[in-house]
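Only one protein chain is missing from this complex, and each of the others stays in its spot.
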Amino acid sequence: MPYLVHSPEDRAAMLEKLGVESINDLLVDIPQSLRLDGLQLPNGLSELETMAQVSALAGRNKVYPDRLTFRGGGVYRRFIPAAVAAVTSKPEFYTAYTPYQAEASQGTLQAIFEYQSLIAELTGLDVSNASLYDGATAVAEAAMMAFVHTGRNEVIVSGYVHPEYVQVLRAFGEGRGIKVRKGGEPNKKTAAIIFQQPDFLGLLVDTRALTAAAHDAGALAIACVDPISLALLAPPGEYDADIAVGEGQQLGLAPSFGGPHVGFIACKKELVRKLPGRLVGIAHDAQGRRGFVLALAAREQHIRREKATSNICTNHSLCALAAAVYLTYMGPYGLRQVADVSFRRAHALAERLQSLPGWELAFPERQFVNEFPMRVPKAPALLRRLSRKGILGGLEVGRWFRELKGVVTFTCTEVNDARALDELVEAVSA
Amino acid sequence: MPYLVHSPEDRAAMLEKLGVESINDLLVDIPQSLRLDGLQLPNGLSELETMAQVSALAGRNKVYPDRLTFRGGGVYRRFIPAAVAAVTSKPEFYTAYTPYQAEASQGTLQAIFEYQSLIAELTGLDVSNASLYDGATAVAEAAMMAFVHTGRNEVIVSGYVHPEYVQVLRAFGEGRGIKVRKGGEPNKKTAAIIFQQPDFLGLLVDTRALTAAAHDAGALAIACVDPISLALLAPPGEYDADIAVGEGQQLGLAPSFGGPHVGFIACKKELVRKLPGRLVGIAHDAQGRRGFVLALAAREQHIRREKATSNICTNHSLCALAAAVYLTYMGPYGLRQVADVSFRRAHALAERLQSLPGWELAFPERQFVNEFPMRVPKAPALLRRLSRKGILGGLEVGRWFRELKGVVTFTCTEVNDARALDELVEAVSA
Amino acid sequence: MTEPLSFELSRPAVDPPRLPEPDVGGPAPAEALPREALRSRPLGLPRLSEPEIMRHYSRLASLNYSISENFYPLGSCTMKYNPVANELAASLPGFAGLHPYQDEDSVQGALDLMWRLERALCAVVGVERVTLQPAAGAHGEWTALRMIAAFHGSRGENRTEVLVPDSAHGTNPASAALSGFQVVEVKSGPDGRISLADLESRLSPRTAALMLTNPNTLGLFEREILDIAEMVHATGAMLYYDGANLNAFMGICRPGDMGFDAVHMNLHKTFTTPHGGGGPGAGPVGVKAELVPFLPSPTVERQNGHLTLDYKRPQSIGRVRSFYGNFGMLVRAYTYILAMGGDGLSQASQDAVLSANYLRKLVENDLEMPHEGPCMHEFVASAQNLQANGVRALDVAKALLDKQFYAPTVYFPLVVPEAIMVEPTETESKATLESFAAAIKEIVARARTDPQSLHAEPTNLPVGRLDEVAAARRINAYLQGASDDPVLRWKAPPEGTS
Partner (left out) sequence: MTEPLSFELSRPAVDPPRLPEPDVGGPAPAEALPREALRSRPLGLPRLSEPEIMRHYSRLASLNYSISENFYPLGSCTMKYNPVANELAASLPGFAGLHPYQDEDSVQGALDLMWRLERALCAVVGVERVTLQPAAGAHGEWTALRMIAAFHGSRGENRTEVLVPDSAHGTNPASAALSGFQVVEVKSGPDGRISLADLESRLSPRTAALMLTNPNTLGLFEREILDIAEMVHATGAMLYYDGANLNAFMGICRPGDMGFDAVHMNLHKTFTTPHGGGGPGAGPVGVKAELVPFLPSPTVERQNGHLTLDYKRPQSIGRVRSFYGNFGMLVRAYTYILAMGGDGLSQASQDAVLSANYLRKLVENDLEMPHEGPCMHEFVASAQNLQANGVRALDVAKALLDKQFYAPTVYFPLVVPEAIMVEPTETESKATLESFAAAIKEIVARARTDPQSLHAEPTNLPVGRLDEVAAARRINAYLQGASDDPVLRWKAPPEGTS
């Protein structure tokens, strides 16, 4: 059978060595009443047939070309260098476990250390962890840090933060009796103000004011940021945010129907002991050679158990590796160009869409980077029409925000070339 | 620029170390009259744009599903285990050179040694080389061996040998004054009889009789064989052929518009010194550890120069590796099942097609394995009709053989499931 | 050979990669945005060419042990072969290219795969429904406890305690605590199983749930599981199954039948999705009927062939992550299940148990076996017998590395001193198990004859044994402001040096 190595002879020899008749003699501890004979599942298939079935399922999905995808809302089409998959598909990386045995895991450990350094660099903060599950859980974990650090049990979500992130924050919060408040002024009960830059609609918020407000109230400022925008925008470290979190999907990961992606989290030195998850640090051997090890494990579940900063164990290492390769491939100027091209195209598109009858920017007075909200006549019909033309149009955000009925956010990145923009504008005008 | 590593600073530092002003000072030996300023080619593109252009070209080709492909003629759709590409895409294999430095190339050397052993096993002959370019050049190289071994300058091609193989054989032969005769009895001038089993039409030939005839005339018998058929059919070693050659595409290689594939060649011990190309053998180090090295190099161009058995240098190692992985994955029973399923499906299909009005087996009295020739009414129109239905129908062999106008060969393998056969029969009946 | 950091290989002015140029006009960010919104410090990413980057990561890869090249008997982690076909499946454009906010009609295949996977997992563990949202086992534990809390809440009960055996994995108490419960530890008996007497004494109306791993982390089947379930249910509490050890059970028995009400599975263990050097994994949670109303939203529903995402779940605990789970991992697990089938999965668990018992037999005279066999899919030995020679489990682990074996899990579970937890899995050959046993014998022999040499292990790896204590000291110095070497990240050397 596929993926099994023992031959019947092997099994017989092993049973004999064990001095038993059959495998059942090894299962004696299991009450007979519990024993099954087999599973209610069809028998296995050949690889050919397996792949045929799986491919048939894949074939029942509609894949829009990257260049004609204008939908974002937390997951974006970006150019992914071939180098990224070439690295993450190396079995030495993807078939290793969490690097418990440092000396035999230097590849993973150093790669994560580089990832931590890159994220710290990008966010302008002191220390990044080795990765979290996604942007949503990163926001929640950051809130937990603030809760523990301040001893206060309320967090304020300011403005249009990704609605799913807020839902996850609520679920996490409930467990620990943390109240999640939408907007409003911070007070003595406020552990943190959480804001997103750019926000869920793509709009810029006043990160400096929000951070100052939090600090004035003795709360922490948690910035949820778009990693690519940080090539242009002031990083959290520059406006003194305490914790930066975000979704790393744009750093070399496929949309993949929403996962696996990667959550990043970085913070000021003072908060490092509250950080969730793995941390890799430098260590040396007896000969003074530099190596890397899992560090500050005393924060973690396997040591601290119920007192751990988080329960996270398996995280999203391989996705962090992808992000590290992506950022290293881009370098400072490459990342800047990606952000710059996306910015210009989004603004050019906004210009053109605005001029269409009945179309208008939902927040004309506000700045954006490469995603922007528009009021659109008959949005549902429009999006269906675009889809028929193979275009994945913008995202209807009214689904989450009553006040935004009829508002659609459009995204542009370096993959949406000039012709793609023309095609979109034609299609909507038609 | 892509794939270049020197920064302008690096270049400047290197030039300075060389004590020259510019790269031109290193090109002084080149007459000014020959110097270009640049190439008449467009400037380079980003990877995103490069892949877009290449994908656009790929998009202008029609790809028929494996299961609906019934065309063979030397290139076949087969199930290729994912394991094959997983191995051949390892950079340690595909970015290495011919293993001149044995100690740092044991991976490649052992893999080739295993390939040689597998091919020898499959053909029932003593020794296989490390690979040749393709089935056609393998036939030609075998003929050269016979020419040198017998000192005779004529080879007989018996029956329906792949027409392109024969064309290549002629081109090779001309260079060395070897006459290629189609059919007829061997005589004192005959160096070898070359036959294909199954032949180009898929039909079985009497390999024992042909081999005996060759030997009676003091000529060699060269069998061009389908490697997968050897799980069922008597291998060349069993009927005493002297040299076995063939195309290895079916052993885990994609059709890829005809290449790269791999030619295999195996022979009796007596002929080994005449073998073309690389050969890997066992060697030991001072501690008695077993290793592998390039062997019998005295046959080859880099040592023997104009007296070499062949001019081949770079061969098709990576394709040989794919074949080795494929054969190891299949094992004796897997390979047999692949051949068996293909055989049964082809015979079932032949039955059904035969019963169609105006359809008949072109050679009803002859046996076949999994490819067979049929006389078909209005073949061109039929094939066009099938193509419109996404079916790659059989191959019109009249293109090469006047007497076979209207004959189409159909192939079945393990990828053509029962439903696919139904679809074909419906489509032709429609 | 060690490898420099990418930052150390970086050189100023290396060409950036070629990328699309702005081709549509549009303002420059610097003009359009207010200064204070813009980055002021330059971005300090490394600058390397593609060939350098690829070589860098290729070399890093070669510094790793992995199941692709090494036996990796890491107890509790089920390091089994990761089929390459799974990787192909997950990378199909029809999956990898899907935006999570596409209309349902355009992702029927993806939803169907999730629905089928849910059905298959239900069949394996014996539950009513499964949520595929959790990203890993710990995430699943916490998700399940949120549901259990919601369940009790819905019945107006205020149950504040979760019982966790002393042998449990650290994520169990951590998940319980993060879910707002007090953690109450339950002792193991001398036979390595949970002590019913102690359990009895801990159970109370405050008890929300008992979290159990079965086979437990000692690799032993909880013989009295049916009594345990009865006791727990009798107090109105729920029984939670930590599925990290499910690889022992497929086709043999089902947690659901044992009385477990909620079950998490680690697709990255039992169902061969790769561990990726520490994830991503997937930790689906299966539940009995009573807990179904509380499942995270959305669930995947199927009506006459049409698949939908159901967000209308009034009693749901809400969302535990964005979107629908680690979809790419779900594709891999489903592909594996298709290929194996019911017959293959059953044989897999049987082989896993056989291999563990065989390996245990081969080393039973070399290391201490604190508990009687037979074991299930793994066993826990102890290196206490070597302590007289000053040799510890850690030394044994490092010595194994030098013999090309990854080390078993050491010092877990906590209830066994000098624990060495070995899980061979069903995808390691008899020959491999025997060579591992031979290595253990050699090391144990050396512990007697030349213990010092073991403290020096490993010696054949890119680096020798790394001093984590010294590292921790330097990190503390940094965190306390006593040093400005961050240790946890690269830092540009002060100007002038290099």
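The chains carry the letters A, B and C, assigned in the order they are written, with residues numbered from 1 in each.
We adopt the following convention: a residue touches a chain if its C-beta (ideal position, glycine included) is under 8 Å from a C-beta of that chain, and two chains touch if they have at least 3 such contacts.
Keep in mind it's a predicted model, so treat the numbers as computed, not measured.
Engineer: Missing chain touches which shown chains?
Structural biologist: Result: the unshown chain touches A, B, C.
Engineer: Of the listed residues B:Lys182, B:His284 or B:Lys405, which contacts the missing chain in the full complex?
Structural biologist: That would be B:His284, which touches the missing chain.
Engineer: In the full complex, which of C:Phe7, C:Tyr81 or C:Phe221 touches the chain missing from this view?
Structural biologist: Reading the full complex, the residue touching the unseen chain is C:Tyr81.
Engineer: Which residue, C:Ser68, C:Thr143, C:Asn266 or C:Ser355, contacts the hidden chain when the whole complex is considered?
Structural biologist: Of these options, the touching residue for the absent chain is C:Ser68.
Engineer: Per the definition of touch given earlier, which of B:Glu47, B:Asp199, B:Asp242 or B:Glu423 contacts the omitted chain?
Structural biologist: That would be B:Glu47, which touches the missing chain.
Engineer: For the full complex, which residue in B:Gln116, B:Thr150 or B:Gln250 touches the chain that was left out?
Structural biologist: Candidates B:Gln116, B:Thr150 or B:Gln250; residue touching the omitted chain: B:Gln116.
Engineer: May I ask you to list the residues on chain A that touch the chain which is not drawn?
Structural biologist: Touching the missing chain: residues 1-5, 7-10, 44-49, 82-83, 85-86, 91.
Engineer: Suppose we count only contacts with the excluded chain; which residues of chain C make the list?
Structural biologist: On the side of chain C, residues 1, 9, 18, 49-52, 54-55, 58-59, 62, 67-69, 80-81, 83-84, 339, 404, 427-429, 431 touch the unshown chain.
The rule we apply is simple: only the chains that are shown with their structure count from here on.
Engineer: Of the other chains, whose C-alpha centre is the longest way from the centre of chain C?
Structural biologist: B
Engineer: Please work out the Cα centroid separation of chain A and chain C, and write it as a whole number of Å.
Structural biologist: 18
Engineer: Taking each chain's centre as its mean C-alpha position, how far apart are chain B and chain C in Å?
Structural biologist: Roughly 45 Å separates the two chain centres.
Engineer: Just how far, in Å, is the C-alpha centre of chain B from the one of chain A?
Structural biologist: 46
Engineer: When you check chain A against every other chain, which residues touch at least two of them?
Structural biologist: Residues 46-47, 51, 79, 81, 414-415.
Engineer: Please set out, as single numbers or ranges, the residues of chain C touching at least two other chains.
Structural biologist: 14, 17, 19-20, 47, 50, 58, 83, 85, 87-88 - these are the residues of chain C that touch more than one other chain.
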